[in-house]
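Written below as structure tokens is the structure these notes are about.
One protein chain is absent from this view; the other protein chains keep their places.
Take a look at subunit A:
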Amino acid sequence: MSSTNATEPALIEFSEVIKTYGKGTSEFQALKGVNFVIHEGEFVAIMGPSGSGKSTVMNTLGCLDTPTAGHYLFQGVHVESLNRDQRALLRRNYLGFVFQGFNLLARTTAIENVELPLLYRGMKRHERQTAARKALQLVGLEEWENHSPGELSGGQQQRVAIARALVTNPKVLLADEPTGNLDTARSQEIMELLSRLNRDLNITILMVTHEAEMAAYANRLIHFVDGLVEQDAYQEPKS
């Protein structure tokens, strides 16, 4: 497997990452010294019971939150030393987010939702639309570009959200329980889409899930318990 090649630079590196919330007696350590290295092209599923720290890991990976101690290197850059704006730029240029609740803008058409990240890049209207259409094609929704989220099914909404995450050609796609609000059939569609994107476009995917069935699509499984990595193993992905 290419990801085990030692000469290839690590995309993401966590070393002794600690995250504490609160102060004094109410202090709570969500991460207690987490270590892992993720290489380009991996499809990682992060599992664990609630309260195990998997959401905190996700927020930290997404540069929405910073570690209290330890190092987080993204392509060799120390994220913990970046300020708010620098982290925002990192998200803008390298990361794509998919949420459990889809988080699309209401009363806004699918194509406008997908265009949104490009608007922040100051891209021209024509280029924006071309890129947004291409992303919608990737998720198979080119016919639905003028529909607003209210007119789309849950599965379709999640695919619009994936298109929005993909439109900027991110290095990493962060998916937080992407199938949490969907039925089994829709969930499988979404998982197949994600694994296809991982295979065909070589996009690194980090996904939090609590369903083993969904985690089976990944080629690596990291299991969290009590703020620590309990198990970290590669697996043959289901397809």
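Methods note: contacts are C-beta pairs under 8 Å (C-beta built on N, C-alpha and C of every residue); 3 or more make two chains touch, one makes a residue touch a chain; residues count from 1.
By our rule, contacts and distances are computed from a predicted model.
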Ask   = Per UniProt, what's the omitted chain called: "Cytochrome C biogenesis protein ResB", "Membrane protein", "ABC transporter permease" or "LamG-like jellyroll fold domain-containing protein"?
value = "ABC transporter permease"
Remark   = Touching the hidden chain, out of A:15, A:75, A:108 or A:129, is A:108
Note = Given A:39, A:54, A:91 or A:133, the correct residue touching the omitted chain is A:91
Request  = Name, in rising order, the residues on subunit A that touch the hidden chain in the full complex.
outcome  = 59, 62, 64-65, 84-85, 88-93, 95, 97, 99, 103, 105-108, 112, 116-117, 119-120, 122, 164
